[in-house]
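Here it is: the structure, laid out below.
A single protein chain has been omitted from the complex, and every remaining protein chain is retained in its original position.
Order as written gives the chain letters A and B; numbering starts at 1 within each chain.
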Amino acid sequence: MIRSHWTFRVALAVILVLLAAPIFGAGRSEKAAATDEQITLRFSWWGGETRHNAYQDMLELFMERNPNIRVEAEFSGWDGYIDRLRTQMAANNQPDVFVAGHDGPWQVLPLGARADIRDFDIDLSAFNDVQLDEITSYDPAGRLTGIPVSESVRAGYLINATLFDELGIELPKSDWTWEDMAEIAQLVYDRSGGTVHGVLDESAGISYGSFGRRSWDLAAHGAAISGPDGLTQTAEQLRDTYRWWGALRDSGAATSAEISVQADDGANSPIVTRDAAMMSTALGSYSRFQANTPDDLKMIAPPDGRYPSDEIGAGISTQISSQSRHPQAAAALVSFLRNDLDAGLIFGTENGIPANRHFREALIEQGLDAGSQVQFDVHNWVVANREVVSFVGPHEAHSEFSSLQRAEEQALAFGRQSIERTVEKIIEHARNLGM
Amino acid sequence: MKKNTRTGVGFLRAARSRIRARASAAVRHIFLAGFGVMMVYPLVWLVFSTFKPNVEVFSSPGILPENWVFTHWSEGWSAIRGHTFGRFFLNSMMISALAIVGTVLSCSLAAYAFSRFRFPLKKMWFAVLLVTMMLPEQVLMVPRYILFMNLGWIDNFAPLTVPHFFGASAFFIFLITQFIRGIPYDLDESSFIDGCSRVRFLWSILLPLMRPALFTAALFTFMWTWQDFMGPLIYITSVRLYPMPLALNLFLDAQAAVNWGALHAMMTFSIAPIIALFFVAQRYFVEGIVTTGIKG
Partner (left out) sequence: MNTAQTLQRRRRWAEFGTAYGFLSLWLIGLFVFTVWPFAHSIYLAFTNYSFDPQYEYVGFANFRRAVTDSLSLKSMDVTARFAIFSVPLRLAVALFVAVLLNKGIKGLGVYRTIYYIPSLVGSGVAVAIMWRRVFGRRGLFNNVIGLFGASGQDWIANPDTARLMLVLLSAWQFGSSMLIFLAALKQVPNEMYESAEIDGAGVVRQFFRITVPLISPVIFFNLTMNIINAFRVFTQAKIITNGGPMNETMFMVLNIYNQAFRFGNMGYASALSWVLLLIIGAVTAVNFVGSKYWVYYETKAR
C-alpha cells in the first residue's frame, strides 16, 4: 500500500516535470530559431482540395529553394475565411502572407493590416496596370496592398455533359439567354422523369452564383438601397428574380429547397450528386467540381439577357501582413508565388486565369489541360461578346447581411414566406444594418 | 409460510410468480438488448465503415463491409497536406495533458483549503465557487477572447491550458472538497502531533488518499478538453496547432472530394482514446458521475 502511494506520487511529479518542460521549451526554441536565421512564415488561403494541393506543392518547392524559410500553411474552405482573417487582424495575428480580396465583403479587413507591395523588391512588370491601379485605388494612401492572383471574369455555368448526353439533350452554348436556360432546365427535369433537376436554384440562399451575386451586389450597393430610387428599384428587381426562380422551382426545373439548402462547394454539390444538371459557380472552381465526379463537366458563360452581365475586377490578390516579423522573407514568398514560372505552372488556373502574363503564355505554350482550357474559353468568350462591368462598392456588413438574407431566401424556397414578405424583410435587414 | 407452499394454491401462486418474474426478466432483456443495439449501432457502423469502399459507406446499412478496404486509415492519416493526424493527436494530447495537470494541481490545493482550514470569508468564497460552477463559460467568450488577445495568447495553447492551472474548473474543486471532507479528521490531528507541516501532510498523506477523486477529475478534464471544439475554434488559427476536433472539421470542410472512409477512420481515431480510457477506468467514471452528477 505504501509503495503504491509512492509510485503514485512519483508518477505525478514526473508527469508534472515532463509537461512543464514543453511549455518553456517551446517558447525558448522559437526565440532561438529567430536568431538562427531559420525563419517561419505563415501563409493562408481558402479553397478546395485541388487548390490546397497546388499551394502545398508550390510551398514545398519554395522551401526547397529557401532552406532557411519554413512556410506554415493555414488553409480552410471558403466558409468563414474572411471572418477568421478579420479576427486575426484584430489580434495582430494575421499570417505573414495571405490571399484576400479588396472589394465587396473584403472591405471588413483593415487596410492597415496589409503592407505596401511597392516597399519590396517585387517585379510587377508582368501584371496588368489597370488591375494594379484598381488595387491601389482601394487604399486612400495610394499603397499597392496586394498582387493580383487572376485576371478573369468571375462566374461560369457548370454543365454536367454526361447527364445531358444520357438524357439526349443538346449542350447549351455561351450565347444562351436566361429563357433558354429555363427551357433547357425544364427539359432535363421532364426527360429524366423527375429524378434530375435542371439547375441549382440560385435564389434559395446559396452563397455563390450569378444570381447569388445579386445579394452580393445588394450588399455592395448599400448606399443605393437606402436612397428612395435605389430602394424601390432593388426591391422590384428582387421580386422579379424571386418570381422567376420560384416558377422554375415549382415546375421542377430548379432544385427543391431541400437540395439547395444543403448544396455546398464540394462533394455535396448537386452537380456532383447528380441532383442538378447545371449550376453557376466561380470560374476558378471548375477543377474542384470536376475532381469530385466521374461525369464530364463543361463550363460556359452564364446566360445573358435578364440579369447584369459579368465583371472583371481587381479580384483577389496575394498580400503581405504589415505586422510580419520577416517582411523580406514574406516578399520573397509572394514574389515566388506570383512571379516564378515553376510556381505558376503548378498553380495553373486554380484560382481563375492567372494575372501574370508570363504564366498565361507558359500555360498555353505547355498545352492547356481540360480544366484550364474551359476557363480560358469562357473568359475569352465573355470578354469578346459581353459588356463587362466592374465590380462596385463595399459594405462592411456584408457578411451579416448575407447570412440574414440566406435565411429569408430559404424560408421563401421552402414556401414558408411570400415573395412580398421576403423582399420586405430583406430590405428591412439592409436598413437595420445601415446599408 | 412454509406450510402454505405445500398446499396446492400456495404452490401454484409461487410457481406463477416465478414464471412471471422470469418472463418479465426475459422481456426486459429483449428490450434492453434491442434498445442497446440501437444506441451503439451508429458507432459500430462508423468503425466498420472505415473498411468499406466509399460508395458502400452510406449505401449499405449493414455493419460488415461487403468488400474490405484497408487503405482508408493511411489515407486519412495524411489527408491534410503538410501534417499528419499524428500531429493533431499530439496537439490534443498536449492540451489535455496540460489541462489535467493544471486541474489536479490547482483544484486539489483549493479543495484542501476549503475542506481543512478555517479562514475569514470562507463561506463567501465557497458560495462564489458554487456560482462559477453554474456559470456557462460560453457567456464569457467575448471578454475572454479580448483578454487573451491583449495578452498575446491567440493562436497558442495558452488560452486552452493556462486557466486550468488557476482552478478554472470549479466543478473539480467542489468534487475534491467533498471528497476530502469524507476523510476522517483524526488523520490530520495525529500527523500534526507528529510535527507534520500542512504542505507535507497534503503531499504525503492526503494526496494518496485523494487518488479516486483526482482520477475522476483527471478523466473528466481529459474528456472535456479532448472534445472541446469551441475553445480551439476561437483561439487556434494555425493548422500546425490544430487539435483533433478542428482537424476533423478542416478535413470535412476543405476536402472537396470527401473520402468518407478516410474521414470516418480519423473520426474513429479521435473517439478511440475516450472509449479506451472508459474501459480502463470505468469505475472512476461511474463514481464521478454518480457522486457529483457530472455531465458526461
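Remarks
We take it that a contact is a pair of C-beta atoms (placed from the backbone, for glycine too) under 8 Å apart; a residue touches a chain by one contact, two chains touch by 3 or more.
These figures come from a predicted structure and were not determined experimentally.
Touch with the chain omitted from the figure is made, among B:43, B:127, B:187 or B:280, by B:43.
Touching residues on subunit A toward the chain that is not drawn are 79-80, 83, 86-87, 89-90, 108, 257-259, 261-262, 273, 397, 399-400, 403-404, 406-407, 410-411, 414, 416, 425, 432. Counting over the whole complex, subunit B has residues 25, 28-29, 31-32, 35-36, 39-40, 42-43, 45-46, 58-61, 105-107, 109-110, 112-114, 117-120, 122, 125, 128-129, 132, 134-136, 138-147, 163, 165-168, 173, 198, 202, 223, 226-227, 229-230, 233-234, 244-246, 248-249, 252, 260, 263-264, 267-268, 270-271, 274-275, 278-279, 282, 285-286, 289-290, 293-296 touching the chain that is not drawn.
One rule holds for everything that comes next: only the chains that are shown with their structure count from here on.
The centroid of the Cα atoms in subunit A and the matching centroid in subunit B are 38 Å apart. Those residues of subunit B that touch subunit A in the shared complex are 81-82, 94, 97-98, 101, 104-105, 149, 154-155, 203-204, 207-208, 211, 237-240, 250, 253-258. The residues of subunit A lying in touch with subunit B in their complex are 4-5, 8-9, 12, 15-16, 19-20, 22-23, 42, 47-50, 52-53, 56, 59, 72-77, 79, 84, 88, 90-91, 93, 265-267, 288-289, 291-292.
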